[in-house]
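Note that one protein chain is taken out, while the other chains of the complex remain in position.
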Amino acid sequence: MVSYVGKRLLALIPVLIGVTILVFSIMHLSPGDPAQIILGPKATAESVKQLRHELGLDLPVYQQYFRWITNVLAGDWGRSIQMKMEVLPLVLDRFGATFILTLASALISIVGGVLFGIIAAAKKYSFWDRFLMFLVLVGFCMPVFWFGILLQIQFGLKLDWLPISGMHSPGKTGFVDMLPYLILPAVSLSAGTGAVIARMTRSSMLEVLGQDYIRTARAKGMKEQKVIYKHALKNAFIPILTVIGMQVGFLLAGAVLVEMVFSWPGIGTLMVKGIQARDFPLVQGIILFVATSYVVINLLVDLIYAYLDPRIKYK
Amino acid sequence: MADMNIQVTQHTVPKKKAGPWAQTWRRFSRDKAALVGAVLLGIVILLAVLAPFLPLDDPNAVNLAKRLQPPGTDGHLLGTDELGRDMLSRLIWGGRISVSIGFFAVGIAVVFGTILGLIAGYFQKFFDTVIMRFMDILMAFPYVLLAISIIAALGPGLINTMIAVSVVGIPYYARIVRGSTLTFREMEFVMAERAIGASHFHIIFWHILPNCLPPLIVAVSLDVGWMILAASGMSFLGLGAQPPLAEWGVMLSEGRKFIRMAPHVSLLPGLALFCVVLAMNLIGDGLRDALDPKTKV
Partner (left out) sequence: MKRIPKALLAVSLTVAAFMAGCSNEPAEPEKQPAQTEQTSSGEKVIVVGLQAEPTSFDAHQISDYNTSRAAMEIYDQLVQFKDESTELEPDLAEKWDVSDNGLEYTFYLKKDVKFHDGTPLNAEAVKFSIDRQIDPKHPYHETGTFAYADFTFGMVDHVEVVDPYTVKIVLKEPFAPFLSNLAMHAASIVSPEAVKKYGKDFSKHPVGTGPFKFESWTPGVEAVLVKNPDYFKGAPKVDKLIFKPITEDQTRLTELESGSIDMIVNIPPDDLERLRADANLQVLEQPGMHVWWTAFNTQKKPFNDVKVRQAINYAINKESIVNNILHGTGELANSPVPPTVWGHNATLKNYEYNPEKAKQLLAEAGYPNGFEVTYWVPESGSGMQQPATMAAAIQADLAAVGIKVNIQTLEWGTYLDKVFQPKEKMDMDMHQMSWVGDNGDPDNFLYAMFSSEQWPTAGFNDSFYKNETVDKLLKEARTTLDKQKRTQMYEEAQQIIMEEAPWIVLDHEKQIVAANQKIKNFKLHPTGVFRFANVDVE
């Protein structure tokens, strides 16, 4: 087990190096010049050139890469070109907000999705099955930004139950203060993922329910509820977990749109702004961080599988 | 990720009976829900194909004096958008674009993902490591950034949006197919083929690929809708199809600006998208059940 984890951690290194090379080349090869953008259209060519020099952008790209990567390894993630702040604290701070949002909507979509899926599978081809699956498709089809705006108008403005945007009341911090702010963005982010999980749960439950040992259990006169919860769900859970693992990546990324709609101070808004401003150090830092956390989360998911399913062996 | 393989669905090898496809079709055609889906999709495709021949207004004819008219207005059955263009006409013309984006993007992703997944899963070793590591890199990369960067490099526009969203899909298909391939290459029937000296190509395409299809079909049925939505997200970020082109994703994201005074501008393309996703899902479910008779109790 320990050596397996060690091996897996080692395997992360080439992936992360690949990610850094990819993000670096994408940022540097795409059109747009951070110096021009930061100085605005009104700047003179001379001052743009000087700023490029100050930022080290006039060096060959590979030199810039090595300079950046050695600094990163030494713990210096550079300073955002546009925000003028150090990248690492900024990224850590904003990632926290995204993580809370992602976690909340993962919980909502897993609980909701698995529940819907089980009910639909248990009552296969009944009205409830059709109704829930219809609902799930509606959820899937609603673009997060559109759904989010509707929720704001309904629950924030008309009913006045929940705050509309932001993460805290002005000047406050803390978990309790944040909760009401979290609900609407988390719900609108979870609709799509929840739909995928619900469908996968239903289909893998149906699969398992059709297998011989379930028939045997039923034939022995076991209660239907016990069949579903004791035998079927356990075996159906593995494919569901796979989907959940994949969806975490989508949640992290899909959070961008939700963050923009709800002014959630997460990493997604920071990233879009960074890309627009060609803020190289910032975007590179964000991607490196997000990619690392993505691979770590997937490693955890894999370890959970191994824990759940003794058939999986470590190589 | 690479060393553990969990199949998304666990299905056994189809029995080698005469005419498996005919059987599948028979089962499929008995599934009413799937037929409804097929009819629905048929209507959408038919409308899209026939758009040039239908008696519709020019989808790009601007009339600023008649902006944001509600459905039922004289001469505009479904109202008008923010430039006074006919919604009905834009929906139907938009269908041409959006449905093709969805299918093409999924198609590209499926083709590349499947080929890579087959190679990685079948040959293993070096190929597996290189391909799957690269897929890991793509997956670890937030897809919005990947798409934005592709668009920033290639310039915005429909084709580039399509490429961007389909590149995002490749690793997912590669993973699914690789997982199935790993299972099937150890099965008796593949071993038997290999023993009688069948070529790799033959084994991959005639014996392994068909068995990878059921999980693929389930994935595809949701993904066509997902691709259209992802394209819509791109245009929310301002990087979608170019005006004045009608496309559901752009209509959805632009329409949100009028959600208070003219909700139909974003509601209608949403509804159209829903029809396609619903149809694809019904068909997908039907196909999966038909391909895999065991799930029918």
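So that you can tell them apart, the chains are marked A and B in the order they are listed, and the count of residues begins at 1 in each.
As a working rule, a residue touches a chain if its C-beta (ideal position, glycine included) is under 8 Å from a C-beta of that chain, and two chains touch if they have at least 3 such contacts.
Everything numeric in this text was worked out from a predicted model, so none of it was measured.
Checked against the hidden chain, the listed residues B:112, B:258 or B:274 yield one contact partner: B:258. Across A:64, A:82 or A:211, the single residue that touches the chain missing here is A:82. Within the whole complex, the absent chain has one touching residue among B:22, B:39 or B:61, and that is B:61.
Listed residues A:68, A:95 or A:294: the one in touch with the omitted chain is A:95.
Subunit A meets the missing chain through residues 30-33, 36-48, 50-51, 54, 79, 81-85, 89-90, 92-97, 99-100, 103, 145, 149, 152-153, 156-157, 160, 163-168, 170-171, 173, 229-230, 233-234, 237, 260-263, 265-266, 269-270, 273, 275-278, 293, 300, 304, 307-308. Contact between subunit B and the absent chain runs through residues 60-62, 64-65, 67-68, 82-83, 151-152, 155-157, 238-239, 242-244, 254, 256-261.
The rule we apply is simple: only the chains that are shown with their structure count from here on.
Centre-to-centre separation of subunit A and subunit B, using mean CA positions: 21 Å. Subunit B contributes residues 1-4, 6-11, 133-134, 136-137, 139-145, 148-149, 152-153, 172, 175, 218, 222, 225, 229, 232-233, 236-237, 252-253, 255-256, 259-260, 266, 270, 273-274, 277-278, 281, 285, 288, 294-297 to its touches with subunit A in the complex.
Those residues of subunit A that touch subunit B in the shared complex are 7-8, 11, 14-16, 18-19, 22-23, 26-27, 29-32, 133-134, 137-138, 140-146, 149-150, 153, 192, 196, 199-200, 203-204, 206-207, 209-211, 238-239, 241-243, 246, 249-250, 252-254, 256-257, 260, 268, 271-272, 275, 283, 287, 290-291, 294-295, 298-299, 302, 305-306, 309, 312, 314-315.
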